[in-house]
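The block that comes next holds subunit A.
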Amino acid sequence: MALLKDRQVVTDTWTHVGDDAEVPSDAPVIVTIARWRELRDSLEGRNAPIGVRLSTGDGPDAVLDDLDRLDLIAIPFDHFKDGRGYSSARLLRERHGFKGELRAVGNVLRDQIAFMERCGFDSFEYEGGTEASRALSAFHDVSVVYQTAADRRASAATLRNHPSRAFSNGTSG
Partner candidate 1 sequence: MTQQVISANRLSDGLVVYLVSDDSWSEWISRSEIATDEAAADGLLARAKLAEENRIVVDPYLVQVAEYDGEFRPTKYREFIRATGPSVRPDLSKQNFVRAAKG
Partner candidate 2 sequence: MYLYDEIDQSLVDERVVQFRDQVSRRMSGELSEDEFKPLRLMNGVYLQLHAYMLRVAIPYGTLSSEQMRKLAWIAKKYDRGYGHFTTRQNLQYNWPKLEDLPDILAELASVQMHALQTSGNCIRNVTADQYAGVAEDEVADPRVYAEIIRQWSTLHPEFSFLPRKFKIAVTGAQNDRAAAKVHDIGLIVKRNLAGELGFEVIVGGGLGRTPFVGPTICEFLPEQHLLSYLEAVLRVYNMLGRRDNMYKARIKIQVHETGAAEFTRLVEAEWGQIRDSAVDLPAGEKERIASHFVPPRYEISADAEDVLARLKREDAGFARWVDTNVFAHKAEGHAIANISLKPIGGVPGDATSEQMEAVAALADRFSFSEIRVTHEQNLVLPHVRKDNLYALWQTLKSYDLDTPNLGRVSDMIACPGMDYCSLANARSIPVAQAISERFADLDRQHDIGELKLKISGCINACGHHHAGHIGILGVDRKGEEYYQITLGGSGAEDASIGEIVGPAFAYDAVVDAVETLVDKYLAIRADGERFLDTYRRVGKDPFKEALYGAA
């Protein structure tokens, strides 16, 4: 597995911790949502970053109460056909203002990461057939976008009608 973050291949500083394993107190860990619910109070005041891995089909509701306590949310993409994670990511990022790392995990394919990035993901656990550093080219496949999304790239409509807005902060959404 290669971790892609900020459009580079990087070393992963996080560890996924299984439901039966002990949660280390001083390292960045990702626990499952079930484990999080079990442990959340006891993890209060922990020194190291904490992340939660949602289950397939969990929407933002699963973690809304905890957004200011979480440093990372991992959203699974078990099968490429299941596109719910794209909506969850956008809502967490745009509507609920999640500031931490949004990570796509599971069966992440090269030809999805550009869509995922637009939906607010900033990291990807990549295990696809294309070598990881070459997979990064996916972000550059298409240089124009028609829609506004979580990444705040200027949409075609914005560029066409108000060129100066391309350099402003995006509007809230």
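Selection rule, in plain terms: all candidates are chains of the complex that A comes from, given by their letters.
The rule is simple: a contact is a pair of C-beta atoms (placed from the backbone, for glycine too) under 8 Å apart; a residue touches a chain by one contact, two chains touch by 3 or more; residues count from 1.
As the structure is a prediction and not an experimental result, all values here were calculated from the model.
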Margin query: For subunit A in this complex, identify the touching candidate from 1 or 2.
Written below: 2
Next item on the list: Show which residues of subunit A lie in contact with candidate 2 when the two form their complex.
Entry: 59, 80-84, 86-88, 90, 95, 109, 111-112, 114-116, 118-119, 128-130, 141-149, 155-162, 165, 170-173
